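All protein chains but one are shown at their positions in the complex.
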Amino acid sequence: MSLVRRAARSPLAIVVSLVVVLLAINLGLNPGMLGPGQLPGTVKLLVPSILVAMASVPSIMTGRGGLDLSVGPVLGIVNVFLIGLFVPYGLGGAVASIPLLLALGTAVGLVNGLLVAYVRLQPVVVTLGSYLVLAGVALVVMPQPVGGAPSWVTALSGSWLGGFLPRSALLLVVAAAGWLVLRRLGVVGLLLAIGSEDRAAFTSGIRVPRLLCLAYAVGGFFAALAGIGLTVLIQSGDPTIGKQYTLAAVAAVALGGNPLSGGRGTMTGPVLGAVALFLIQTLLSGARVSSLWIQVVYGAVLLVAICLNSSVGGRLAARPGLEVR
Amino acid sequence: MESIPKMTTSAVQDPAPAEPPAVIEVRALSKGFGATKAVSDGTFHVGRGEIVALLGENGSGKSTLVKLVSGVLRPDGGEILVDGVPTRPRSPRAALEAGIVTVFQEILCARDCSVLDNVWLGNGSPVRSRTAVARRRKLAGAAWRALSGEEIDLDRPAGTLTLMQQQICVIVRALLREPKLLILDESTSTLDVTLQERLFAELRRRTSEGMACLFISHRMDEVLTVADRFVALRSGKVTATRRRGEATAQDLVRLISGREAVAPVRQARATVAGEVAVRLTGIRLRPTSAPFDAEVRAGDVIGLAGLEGHGQDELIKAIAGLGPVHRGEVLIRGRDGLQPVRGYRRGVAGGTVYIPRDRKVEGMADVLPILDNYGLPTLRRDQRFGLVRPNRTRTRFRRDSGTVNFVPGKQESIGRLSGGNQQKVIIARWLAAGPRVILLNDPTRGVDQKTKHELYAVFRRLAEEGAAVVMLSSEVDELVHLMDRVLVFHDGSLSAELEGAALTSEALVSAYFGASRANLQESAS
Partner (left out) sequence: MALSFSTRGVAVRQSFAKGPVQVLTVLGVFVVGMLVVPGFADPSSVRAMLVIASFLGIAAVGQTFVILIGGIDLSLPALLGAGNVIAARLAGDGVPSPLVIAVVLCLGAAVGVANGLVTALWKLPSLVVTLATGSLAGGAVLLWTNATLTGSAPAWLTSFTSAVSGVGPIPLAPVVVAWVVLTVAAQVFLLRSRPGRQIQMLGANREAARLMLVGESRITALCFGISGALAALSGLLLTGFTGAGLFTVGDPYLFESIAAVVIGGTTLVGGRGGAGRSLLGSLTLTTLTTLLIGLSLTTPAQQAVLGAVIVAVTALYGRDRAVGDRI
């Protein structure tokens, strides 16, 4: 009983139950969904969404409105640079391009971080700026969608582990491992402490600016992984597709129960949030509803879920504050 | 790997030499902000095993001096020597590495993080191996027990702690670093009497092992109890240094303010109490507490006291309409006579005003002008044709600021005022509402001696003019000297109601610990 009650009060309660319910309905309509026939395709679709949700987590954790709007365009630019620049210039091989792409994403994050931490600009302004820059550059480099993915990208879309997963799930493994290492090293704890009260962290000798840079850089790294995942998914270059991931990532984080004000939060929640958002879409498109309906339902579910999240979270965070009536 | 905290000294050698070796020596430190010089000549030293009190009024540069030594601010000139070696702490991190650990005036707790993470914040390697966590847990638990005498759930988020526990949390954080020099900047203001004594005992234990301590407090009794030496700071300059026993409280006040001390004379009430303003019947603050009745009349200045978290805070908030009581009835005089409390807004409309405890969080918006912070709740009367006339607000403010003894200066933003002046603006705000009942939640916290006495006079005058003043206070002197009557709470119950000759500091303190009413009356007679 107490276990149930504890579980119900966990910040993950809403998102976990949402995923379970949606999965059940989806399976009811399409029993083969988790079978070897469909699963790899499904996961391949999910990989970039999950990774981009992960990308926005670290900066949000550090508080002071640390929303990273640029994660979506980073996906786009990774895709565009690979197909539109690296491949034509003979850098399309896995050994050359993967490190370059990851470095690219990390560098974008790092620049964001430097501007936030040392120039002390508001994160939304900085990442709005880099959003526009990256989205613009993507279109300059590649005005039209272009085909022609390098062979390693094609290879990554092949099946793995007896056909249950696509090889691009490896990207998830890399990201998850990276996050676990950061957690073990205590970095995540420090990011949360900064998000909760940066002055306490600063006066306790924590190098706040450096950690802020690290948080944004890690976000950029995850976004670059997501960009690779996106390229694996579409097997081509598309300069406009990345942008739309930004708001989906924010929605996933909020759905996962992480407060956008920072200081608290998990990585599991946003990942599940991304899964839930994805399941809503599959459910509706499976039911052959117009894509416009998807947008309406998407908004409604998001609204209801965050309201529920807030009433759970509100109880948790209840402080001996004042109730002005 | 984690550095194992070590004792900063090899052995306890000299109990009281004429001059213990200086752990820190500060020479001619200066710092200006724009045209104003916050500190112009900071010169003092703290020896090994010594507790030095840094005394000064608000705005004398104490906090700036502390920030310079702890690496938060960089000095414009002067020298800092740690163990005789010139050091320039360029960041808090550098200061901490040099062994200078500071507990700042503002309680800096990471609310969302656990108590365990908070007390070890930035201390040692952040790597979370199982053994390291277990070791930290043990040390943290022990340090907390040693300081507070109580157990704490180390996994609780710090935001769920009471203000006092959060204060303990930041002090424990400092102590766990085994400092060479511990700086406590107004870190005792939220601690109750027991905790203060435990802290002082801990400080003495640590100093006997060689730690040096720089202690800052506005409470003269504390300073006299704990300090070995006093350094007086006036307008950014160190003006005098006295050893313990060389100066009385009056001398110290003179050194700080350059004026004669305001003798804490018990203020006799001028008027006879009027009609009942607040009536409490059958109040039980908690399910376990005993019911009590009480009355506050117009013209009364009533104190609410007790150790932190024993019910007085709940009671004052309940009267303000900001929270419930467990059982019983709170009646309050509004426009239509005595009526049950029906929420905060209706309370204010009926003439009950509340001055909250935490100025920065609940009391004011420090980026906005003084005038906004003063006039907002009563802005309706400055309207003409739907538009606010700032000149009307200004006129009203001039009048009400006179009542609270506030002299408006050039500053526009309330954030630039001293704590005492901020409090005056907040009080003026509610005087504008024409209060019948004034509820004050520890209003003199972090306010210097001079301003404190000005505020006392204001409260007295308001009572004489017919208001009922109910004031929660954590300072024994204040309760004894200002109040007509003090309600002392213990464990959610009223443990004593002291007035007249029975209202002494001894009686108060024993009532804090739940000594029964009968006993007290006996001992008083």
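Which chain is which? They are A and B, in the order written, and residues in each are numbered from 1.
Methods note: a contact is a pair of C-beta atoms (placed from the backbone, for glycine too) under 8 Å apart; a residue touches a chain by one contact, two chains touch by 3 or more.
On a predicted model such as this, the values are computed, not experimentally measured, just so you know.
Novice: Tell me which of A:13, A:45 or A:133 is the one touching the absent chain.
Specialist: Checking each option in A:13, A:45 or A:133, the one touching the absent chain turns out to be A:133.
Novice: Any idea which of B:154, B:319 or B:364 touches the chain not displayed?
Specialist: In the full complex, the listed residue that touches the missing chain is B:364.
Novice: Of A:10, A:42, A:236 or A:261, which residue touches the hidden chain?
Specialist: A:261
Novice: Determine and list the subunit A residues touching the chain excluded from the picture.
Specialist: 64-65, 67, 115, 119-122, 124-126, 128-140, 143, 198-199, 202-203, 208, 239, 247, 250-251, 254, 259-261, 290, 292-300, 302-303, 306-307, 310-311, 314, 321-322, 324
Novice: Which subunit B residues would touch the chain omitted from the figure, given the whole complex?
Specialist: So the residues of subunit B touching the unseen chain are 67, 72-73, 92, 104, 106, 108, 344-345, 348, 354, 356, 361-372, 376-377, 379-380, 383, 386-388, 390, 394, 412-413, 429.
The rule is short, and it goes like this: only the chains that are shown with their structure count from here on.
Novice: For subunit B, which residues count as touching subunit A in their complex?
Specialist: Where subunit B meets subunit A, its residues are 70, 72, 91-93, 96-97, 102, 104, 106, 108-113, 117-118, 121-123, 125-128, 159-160, 162, 170, 173, 317, 321-323, 343-345, 356, 362.
Novice: Which residues, counting only subunit A, touch subunit B once they are in their complex?
Specialist: Touching subunit B from subunit A are residues 183-187, 189-190, 192-193, 195-197, 199-207, 263-264, 317, 319-320, 322-325.
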